[in-house]
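Before any comments, here is the structure.
Omission of a single protein chain aside, the complex is shown with its protein chains in their original locations.
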Amino acid sequence: MKQTDKVLVANRGEIAMRIVQACAKLGLDFVCVYTDVDHASGHVRLARKMGGDAAAVRISSYRDANELFSVADAAGATAIHPGYGFFAEDFRFARRATERRRKLTFIGPSWSVIRELGDKINTKRLARGLGVPTVPGSDRPIYDEMEAEEIAENLFAFQSEQGVEKPLVLVKASAGGGGMGIEEVHDPDAFRQVFRRIRNYAKRQFGDDGVLVEQRIMNFNHLEVQVVADRHGHVRHFGTRNCSVQSTGHQKRIEVAPGFAPGELKYSFDAARVLEEIKNHSLAIAQAACYDNVGTWEWIVTPKGDPFLMEVNTRIQVENGVSAIIARIGRREGEEVDLIAEQIRLGLGAHLDTEKDAKTGFDQEDIRLEGVGIEYRLIAEDPARGFSPWTGRIERFDFVEEPWLKVHSQVPRDEPYDIPTEYDPNLALAIVWGRTLAEAKERGLGFLDKLVLEGKDSSGGGLKSNVAFLREKTANLLEF
Amino acid sequence: MDIEKRIHGLKTRLDYVRDISGHKDNENVRLLAAKLAEFEERAKALPVHEVAKQFTALEDFFTFVEKKLDRELTPMDKVRIVRHPQRICLRDILENVYDNYTELGGQDEYSIDPSMLIARAYITRRVGGKVYNQPVMVIGQEKGHGQEFRNGGSVKPWGNAKAQHYMKVAQTENIPIHTYIFTPGSYPIEEPPGAAQQIARNLYEMAGLSVPIVACISEGGSGGAEAIGLADARLMLSHGYYSVISPEGAAAIEGRLRQGQRAPAELIEACAKALKITADDNRAMGYVDRVVPEPPLGARPEHYDFFKLLRQEMIRATDSVVLSVRGWNFFRMMALRSGRGDEEKRTEDIYVRWSLSAQARERLIWRRYMKFRRMSRHAYLDPRHYLDKVSGWGREAWWSVSSFFKYDFFKKHQKKFAHAVEEIGAEVQVLKDKVGAPLGKVRGLLGNGRSLDLEKAGKSLTELSCWEGGACGFLNGSGYLSPQARDDRTVTCPRADEHGCLDLWAPELFGDSAGVCAFCGHHFPMESQWYLHNVFDRESVFEFNKRIESGNPLSHEGLAKALEKAKRETGQKCSCLTFEAKVKDVRVVVAMLTANFRGGSVGAAEGEKFIRAADRARKKHYPFLAYVHGTAGIRIQEGVNGVIQMPRCTLAVRRYMEEGGLYVVLYDHNSYAGPVASFLGCSPYQFAVRSANIGFAGPGVIKETTGIDIPPDYHDAHQALSRGHIVAIWDRREIRENLYQALLTMGGRNLYYR
Partner (left out) sequence: MIDVKALLEEMKASPYTMVEVATPHTGVLSLSLAPGAQVRGPLGSWKEKKGTTLATIERERNVKPIHAPTNGVVESVASDLDTAFVQAATPFCTIRHYLTKAEVLAAILKKALFLFPAPERAKYYFVPEVDKKVRASGSRAVKVRDGMELFIVSRMKRESPLAYSGPAGIIYAVYFGLADNVDAGDPLIGVCPADQLAVIQDVVNRVQAEWEEPEGNG
């Protein structure tokens, strides 16, 4: 990392603000981008405040890579931070950044790593090769009907043997994604029909009629392992998170770190061991895949306590703060952990190896995880109506500052704010910390109680938010 | 009174002379005009008998000058002659050449296409006191002395379809076909099935038509002429022209004119000359068999002697075609050969029955194939040593013999054996099941059989399986990098305005995106090499007939240099690459027209290579793929040497298909004109890569010739699909998969058609 590095912040809202703050902390120059509808967003104000008028450049779209590179060149940026969403997991974007004539450092894993782990089949095969448990079923696209039927048959038998009451098999297009071309089968006799339907759909829709046949796992918990790696082959983890509280559209709403609380709650399986296992497995894969930046390993844990690796998110996650708030790095007394700052530092080439870099490097043993963190995603949406987004003007947004509380938001507290309709209606991330789960939950409820959030839409209707939903879900956090 | 009529006659002749000399300042015309005016002035004062005498002298003078002018006619003058409203037309021929006729498929403007005229006619011969009525099917374009609804003899797709229909009728009735070519070219509209597609269908039909076809060319304009021109005997009127393109069209290309600009007259004259379009030129090059002499300055409806001569020529041509495939022909053939035009009586005096026996029909088609196969051999370069050629023939003969054994002989016996093995296998299985059943029951009772399976099954569900094929097939690792992908820049998709496509980064677009817009799927052009690396199995491409080279048969001024440049830049000898290759282990013979060599235009060398490739595929029993990277049409600078490739290649692919070959055509970029309207368009399995433009004439030409403004997507692959021209549209990234699939589904097990 050179002090002359300049980071283009290729994102908006809360994450853009966090990146700007991290840059400032690291003494790096930065430039932000924004679109016309975002002109009042917190990240534009912050960029102007900390970097002057030239630090925020208006572009036509966050999704147009050309705009980002154009601004990067014009502003003399040397690195590009994609945040989450947009280009964060786009290996082509990362490749273009590093292979164009004027090269930019992509603050994220190398493009080849993104490509490798971005492919679910590839990841599954990598995991199986290392003996890491994955969802039972095929690990490659199946084209042959006989073969598919055999797998399905075995899956039904396998689940019965495992004592699953209602065995289910999932048939999905291997080239699909986002819930497209996916169907459940509960009757072995119906399998062939479903298989053919999905295969034809896949052929039509994706031009490839490969199909995956897997076990459908019900009532699982969604856990994550936060991995941090440098560009020189060293990997660390920052513990686990539990992201099981989700909206109907499988969107995360509350994240808790660590993933289980075996000290306070009772589980039907050895929860501490499961957490240990998934951390070790995740590191093994990271090491094998030459992972070289921050990333999240997503796991599902069955009610019986079997963990299966789902996928790897090769980016910083929204919920990075909840892992950071329970972590301390032994060599940096008194300093808060900021995973985004770590990401930038490592992305620009810093070492984790303490022998190479005693100041910023750290070993796994240096990372101490204490207490429990809860992150709430405050969103203008109506949980009663299928979480449909609400747009309008936020008139009041305020909360009581506490030492155990962090709020990240692009919504200003001192003036009204119009929610742009073009993007996700996320308003704020609120992260609370407690020594125990009980304390964290109590503080969380306290925060939600005192939160002021008011607004009006164009027809005069009041603001809809998910605060009540978050309150309700707080009661049973981490219970499984 | 009589004199007045005769003066009017002379005035008409004068106007005609003036018309056909065009813009040129002609002192002969002025002289004639002066003489005529002078006479008229003088006649008023002269006594009647003196007027008659002097007038006869004047008429003689007119005739003298006309003859003199006739000797000086330039090619462009001849073009003006055939375009003149006074030029004989098909109706005149029907009236004067045949003894009786009935028009079929419409009358005057009440016709599906008044520019295509079809009649059932007959010729009456009196031989040895007997009267024979010999029926023929007459098919030809009708210009109708300038009748507007005739569209100048420019035939629409459905007009050509009508012709195709009545050709089949003639075949059923076993009567010869006389075609008369009076067309400046086909009407280039793409109404279903499309101008090009319909012409291709006509050519394909004629390539296998088992009745004699005699064609007579007056105005032979490119594709329109070929639509009814694939004949066993081809006559040409001495003042006609037969050309790949109108002189104006050639001049527009030569002069690189934009739409709407006019070419200077001198350039048009020069082009008419350079294209070698006259009857004598075409006779010399071997593209017509005989020239029928016309009266000075061209035949007009009042030239009755000419019709008599034409009648003799048509009869003679039909006779000789028939006799050449008949067993009993010796004396009559000799008589025909010795007959000269002036001994007209003798032709009609010999009777030849025009219907053919089944064997004669077969011979007829073979002779037609050979007739065209022999054409245009002088028009390309084949620098191979003659010993190479001989050994080449030997090799080909060996393929024929070995594939006969492999596919015809063994096949039959092998099938029988295989069937027997299958039957026995099935019997054994039944026996096994019967014996094994009790054992299975015992195992089931003991219960260990199943659980053993379960353990295995569990493992198969949770452990890494074997998988040969990687996720990324060919596209990434083909080892070919497009030069377009080396530039760090972005390009704008041409459809960005409608589809909101963002700019595309060239290294990615021309790298793993294979030139396909990530947003709307628009296909950017890729080099022909890309296909060689991404469609066929790695290192399976084996090129043959590499050394056949495009020549400059008409010694066209600009072509030599342009060819040299193309050869230097591409390293190819002509625009057609022919090679053997494999698609997922399926062997195919491929002829590829590459757009980077002179726009993929087809001349004699390309045609020859194409035919040889089709022959090779036939001899080796391989599927034959015509991969059209792009073609602008026939190479106009080769004149008729180029056009003749349309019937030549069509005959070759017809022969290949009839012997059981699978002929697949795939269009990629712009594919227009002659090749599409013949040997490409006649495949039953034509596919197009998305964003291919397919059609007869480009938008500029359509605007120029028809005045119609066509929408920008007029030639787009989807339109071609709706017209029924092509059968499917493929994404470029999936060519390989789709091609394999096509070969499997259409080719059957041995991938050869039958």
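When the chains are written out, they are named A and B in that same order, and each has its own residue count from 1.
Following the convention adopted for this analysis, a residue touches a chain if its C-beta (ideal position, glycine included) is under 8 Å from a C-beta of that chain, and two chains touch if they have at least 3 such contacts.
All figures in this text were calculated on a predicted structure; none of them were measured in a lab.
When the full complex is taken into account, the listed residue touching the unshown chain is B:R489, out of B:K67, B:K459 or B:R489. Take chain A: the residues that touch the chain left off the picture are 35-36, 57-60, 64, 66-67, 69-71, 74, 388-389, 391, 421-425, 457-459. Residues 487-492, 500, 503, 505, 709, 711-712 of chain B touch the missing chain (whole complex, contact as defined above).
By definition in this document, only the chains that are shown with their structure count from here on.
Remark: chain A and chain B have CA centroids separated by 62 Å (rounded to whole angstrom). Residues of chain A touching chain B in their complex: 61, 63-66, 92, 95-96, 99-101, 119, 121-122, 125, 128-129, 133-134, 136-140, 151, 154-155, 157-158, 161, 207, 215.
Across the complex, chain B meets chain A through its residues 453-454, 457-458, 460-465, 467, 471, 488, 490, 502-503, 505, 507-508, 731, 733-734, 737.
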